[in-house]
Every structure is written in C-alpha cells, then in structure tokens.
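Take a look at the structure below.
Note that one protein chain is taken out, while the other chains of the complex remain in position.
Our next item is chain A:
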Amino acid sequence: MPDVQALVNDFLNKLKKRKIEGSQATAKQTAELLRSVISQQRVPYTNQAGALIDSVRAIGEQLIAANPIELAVGNIVRRVLHIIREEDLSLTTAAVTELNLSTISDDDDDDGGGNQDDHPVLSAAAVAAAARSSLRPPSLQMLLEGAPEFVAVPRSSSSGGDSEGKSKSMDRNSRTRKLKHDVIEAVNELIQDITTCHELIAEQAVEHIHQNEVILTLGSSKTVLEFLCAAKEKKRSFRVFVAEGAPRYQGHLLAKELAARGLQTTVITDSAVFAMISRVNMVIVGSHAVMANGGVIAPVGMNMVALAAQKHAVPFVVLAGIHKLCPLYPHNPEVLLNELRSPSELLDFGEFSDCLDFGSGDGSPLLHVVNPTFDYVPPKVVSLFITDTGGHNPSYMYRLIADYYSADDLVVQRRHSAVN
C-alpha cells in the first residue's frame, strides 16, 4: 500500500510543520487518513480486528509523535480504534444471538488470551457481551425480591452443536468483509460528526443566551461564531465583547464576522478583559482540547479570562466538539502541553537584535521573549461544557470520555515504549 504510506507521510509533514490550523481540521483530516488506511489494509483471514487495530495504532503513533500538542490527532486515533473494537463486538454479539452460539469451550478460551487460537475474537467478544449484560444494573424488582440474577446472562443449551463448525466458517467469511465495511461506515459517521458538531452545539445556543445579554469571548473559534449566530438567528438580540486574543489577533476576524451577521460587537484589548467583565453576563469561549479531568487547553489568555470571570461570578462556558475530548489527565499542562511560537510576533527583531537570545550560546542572553500558544484552564473555574451531546459539568468529563474511548487505547504508544 504505497499510496497510503505517501498519504501518511504527507500528513505527517503537515503536522510537523504545523500547517494544519485548528483542531477540527486536524481531526477531520486524521479521520479521513485513517479511513483510507483501513480501506487499504489487507485483512487476514483470522483476527481481522486485531490486524486493523495494529495498523491504525502504528500510524497513530507516528501521527501523535508528529505533533504531540495537537491532542485531536490522538483523540481521533483512539476513536477509530474504539470504533473497530465496537464494530467487532457488535458483529460477534450479533453472531452469538443469531446462531445462538454459546459453548463452554469458548468460555475456556478467553483465559488463554487467544492470539494463537482459531477464533479468539469470537470468544473474547462473547465473553465481553456476557460481561456487559452482567454489568447491567439489576432491576428494582430483582433487588426487592433478592432473587439471584441467573437470568441476566442468557445461557441456552447448545442445541445446534452439530452444525457449529460449518456455519462458523461461512459466517467468518462474510464477517471479514462486513467488519471492514462497518468500520469504514462508522468512521464516515465520525467524520460526519466532526463536520456537523458546530450545528449540534449551536442548536443549544438559545437555551443559554437570552435577550439583552452581554457575552464576552476571546480570540476566534468557529464553534463560538456559529453558536452566537444561531442565537442571533433565533431573534435574540445581545451584544458581544470580543477580546482580540494576542498574539494571533483572531478576535478581529471573529468581530468582523459577527458584525457582518448583524450582532452588536465590540472589540476590546486583552488587557481590558478585567475591566469589562463586571458588565458581562456570560463568557463563551472555544477550546483547543478538553482533558479528562475537565481542564481545558485553550488559546493563550484564557486562564486570565476564566479567573476574571470567576472573580465576578460570571459563568465561564466552554464549547467543545466531541473530537476535542481527550482521555488523558494533564500533568503540568502549562509546559508539557504547550508550544512556544516565534518571538517575532511580539517584538521587532530589528530593534532588539543586539540582545535577543538566538540560542547562539555566547554568554548569558539579556533578553528572552516568551510567546506561548496555549493556556491551561483548571476545571474549577469552568462552569459548563457544551458539547454536541449537551451541557456537562467539568466533573462529568471523565465519564463522557469513557463513552467514546476504550480503556485499552488510552496509551497509544504503549507497545512502543515497552520495546524501548
């Protein structure tokens, strides 16, 4: 699959050179790349899911290493892995119920781990399905009567034992194709979700923005733009303060867009955020990524805004598409999940060229210029997350994340690090 490799390399280059702006574009392109990877992947006769997972994981590793700050890449890789697992599982459970297949031998197999086994996926999936149904909380009736829940796991007697082998192999052939097909379908759905997350989030705007409110935002985010415009289209009239968001000044762009769509917009400098926040009803901002603890990686300056909002008890609302949810817990995020940009955005090199630290290493430099890209906003100052699935508390984020990622994939580089 040379063309896939070319695609991957191209994408890697783009990531390394930071050519792709914004987590949504990154997420979408990552998903598209993985889709083509999956479709090109030749699936072995047995253990197709395992093969798919391995190949996706291998590429995912490279992608993440190319730009570790862009958490959306890792998120999408994990999502795709999760999709493969889920599809596989649903296929097997479907097979289980269809064939009414439940043998003791299958149950035994799973202890062995079964990579070398004939039908490990099937057995593991069956166990997983069984475990899942057993995880289902007992009904109130059961709790009341104290009845032992034997019924929970459906174990019918093996009536069709004779035809088992034959039907299994037939089914496996169809499933090989079906799995890949289903996975690609699901990835397509994921891409669809990523592209439409704005609309889903924006739909909730009217529930949060009311007449005559004053909204403050910093920098520019497509999600925020759509969100505000959706409220505007519902005939809500409100005003927006846009902090310009140095050093990228994307706020100017956002302000222009908002004004063009008929919203009363005021551009303020970033330094005036504290002064203005006392007259603001709500702070609505976009984000770069949302961590599992509910902390937010956001454009630089956001922590200042969040603290000011907290001081004045103004709700601090973060809009995040589901692709921004990262299943990792941050450690020292200000440094480790941050990136320093060029000093030229802040200072004119010409004027300060004699004293700037160019890393030449001659003596101690007199002047450092620090220009970070991101801020970490701790969960305690965030009032609400609005995702495409609705509004959530910061403390609920970990649970939401558990719905989208499987625990096995949290550390994509696991095998890699084990080798090293």
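The rule is short, and it goes like this: contacts are C-beta pairs under 8 Å (C-beta built on N, C-alpha and C of every residue); 3 or more make two chains touch, one makes a residue touch a chain; residues count from 1.
What we mean here is this: contacts and distances are computed from a predicted model.
Chain not shown in the complex: UniProt lists it as "Translation initiation factor eIF2B subunit delta", one of "Centromere protein L", "Proteasome assembly chaperone 2", "Translation initiation factor eIF2B subunit delta" or "Aldehyde dehydrogenase".
Touch with the chain omitted from the figure is made, among A:D3, A:E145 or A:D348, by A:D348.
Across A:Q5, A:T196 or A:S278, the residue that sits in touch with the chain not pictured is A:S278. When the missing chain is restored to the complex, the residue among A:I69, A:A94 or A:A259 that touches it is A:A259.
In the complete complex, the residue from A:P247, A:G294, A:P379 or A:P394 that touches the missing chain is A:P247.
For chain A, the residues touching the chain absent from view are 239, 241, 244-247, 249, 252-253, 255-256, 258-260, 262-276, 278-279, 300-301, 303-304, 307-308, 311, 334, 338, 345-348, 351-352, 355, 364-372, 375-376.
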